[in-house]
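Structure below; questions to follow.
Only a single protein chain was left out; the remaining protein chains are all shown in position.
What follows is subunit A.
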Amino acid sequence: MKKIIEDRSPLSLRERAEGEGKTPSGNYLRAIGAVAWKDLAAELRSKELLSAMLVFALLVIFIFNFALELDVKTRDSVTSGVLWVTFVFAGTLGLNRSMAIEKDRGCLDGLLLAPVDRSAIYFGKAISNLAFMLIVEIIVLPVYSLLYNTNLFQPGLLLIILLGSIGYTAVGTLLSAMSVQTRTRDVMLPILLFPIILPVVIAAIRASGAYLQNMPFDQILPWLNLLIVYDVIFIAVAFMVFDYVVEE
């Protein structure tokens, strides 16, 4: 800090960025953390988004209960499907809201003015979106376990849910940044998002279904691999194209 104040030559900014090898990556991570923390702090104070997502998720489970007659026999085979439809629907609610907040009062423009790499904003938003989704899932799982007397707190299932949520938010954050800038806004997001995240939904439903029915691990492994591959590919793609989505 002292050094920065002392150094007043016009080149100092660039020198600092180029000269100190560690600083740029440190700055990058700090920017990601700042964007994510801003969202989480705002949410912890208002709780608007989380409460809406949660109530919505519980309502979806209720509707499924009557739509599918979740009795003991059918429960085993449909639990994973019900869970993932609930997560996906509740997720769009969260994604829409979290980007709409940025757009509404010009906060996104403010963020873009910050002297950090644009992709840091993407990762920050993606992390906060992922956090919201995971919080909702952490609450929905025990409620579902209670209501239907099945234990969903199994490490394998939690891993599948984590991987699925990562893929979902990686694409969802990118596409929600696009959909808030269109005329139809909220309506647009599920239409854009659902066909793209279909592989995640298929793999996650299959993997968690196989896990819940105690199938051998070599039946689950291909789906797990698929989830990991999807996550890696789409995080990389979103990282590369996010610039074009927020460019003015």
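Simple rule for what comes next: contacts are C-beta pairs under 8 Å (C-beta built on N, C-alpha and C of every residue); 3 or more make two chains touch, one makes a residue touch a chain; residues count from 1.
We take it that contacts and distances are computed from a predicted model.
From the set "RagB/SusD family nutrient uptake outer membrane protein", "3-isopropylmalate dehydratase small subunit", "Heme exporter protein C" or "ABC transport system permease protein", the protein name that UniProt assigns to the chain left out of the figure is "Heme exporter protein C". Only one of A:58, A:140 or A:226 touches the chain withheld from this view, namely A:226.
Note that of A:35, A:101 or A:174, the residue touching the chain absent from this view is A:174. Although one chain is not displayed, subunit A still touches it through residues 171, 174-175, 178-179, 181-184, 188, 191-192, 194-199, 202-203, 206, 222-223, 226, 229-230, 233-234, 237, 241, 244-245, 247.
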